[in-house]
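A single protein chain has been omitted; all remaining protein chains appear in their positions.
After this line comes subunit A, so read on.
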Amino acid sequence: MNNNEILLKVENLKVWFEIRKTIISQPLYVKAVDGVNFELKKGETISLVGESGSGKTTLGRTILRLYEPTDGKILFEDKDITNLPFKELNWYRKETGFVQQDPFGALAPHFSVYRILEEPLIINKIGTPESRKEMIIKALEEVKLTPVSDFINKYPHMLSGGQMQRVVIARALIMKPKLIVADEPVSMLDASVRIEILDLLRDIQMNHNMSLIYITHDLATVRAFSDWIFIMYAGNLVERAKTDELLSNPLHPYTKALLSAIPDPDPSNRFKLREVPPGEPPNLINPPEGCRFHPRCSFAMEICKKEEPKEINIAKDHWVKCWLYKEG
């Protein structure tokens, strides 16, 4: 297996949502993803981290072509899939898997866990009823929904939040796709199960040379888990680097603020308020001119208010989009 092969290439990707307040009013655009570039190699994991509402889910869904891109390019194994019509995407659905962010809406309410997991196998004509049953039991064991017999006939409303999340993960893994986008796959799980499930994802991923885009708010788990960290703010990737590099040498002011906001358990925390950057994240319909972080940035300079910084390659495997830094 060639581990340097590029699986996915994203160029200047934009995803804008059109909204109209009333039928006759001018359309407005929510610029949820606004000019994103990166490459993902086979077998690699990217952790995509960032502000709530910065466009992580939109980026993930667009890569899977669950959303239509507005502009830019998506190449999967060198095939341009940017504008393939939905009905020509069946092969791509088989190659990719998606773990949705909100498990409460992700599972068909009138399907049992068994049926939920069998569905993709049936659609893709995989196995016999008996071999499918084996696969399903194995998948449930892998995500620790055990004893399997307690869960296999349950309906989604009979599961806890974290249990639903694991069914969603099992469903994405059962097809052994080449690329998985896992959107907050373990946000409802406690630390112990979380690590186990992430280890599991990591194992399956390595065994099958899968690539993974792991969207998360949990910076504490990314160190052990990913090759790359991408930081997203207001529709842009503001910094991306190899995991150790980013954690030991964060450059973008937003990245620094994010890293320093990670809470440490200490029972005296409850007596004080936390320090956070002032202001709210920007409105993506009319994002701030220049650098989108400038209204909240304590390093902001004149140029930051007027001109958008370019993404520069500051060191090997390290890019940043900020006027504080120069190429090379």
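Simple rule for what comes next: contacts are C-beta pairs under 8 Å (C-beta built on N, C-alpha and C of every residue); 3 or more make two chains touch, one makes a residue touch a chain; residues count from 1.
Here is the rule we go by: contacts and distances are computed from a predicted model.
For the chain that does not appear here, its UniProt entry gives the protein name "ABC transporter ATP-binding protein", which is one of "Putative FAD-linked oxidoreductase", "ABC transporter ATP-binding protein", "Ni/Fe-hydrogenase, b-type cytochrome subunit" or "Succinate dehydrogenase / fumarate reductase membrane anchor subunit". Note that of A:D264, A:E302 or A:E327, the residue touching the chain absent from this view is A:D264.
Within the set A:D78, A:E130 or A:E280, the residue that contacts the chain not displayed is A:E280.
Touching the omitted chain from subunit A are residues 17, 19, 30, 49-53, 101-105, 144, 146-147, 149-150, 153-154, 157-163, 165-166, 184, 187-193, 195-196, 199, 217, 219-221, 223-224, 247, 257-259, 261-270, 273-277, 280-281, 283, 285.
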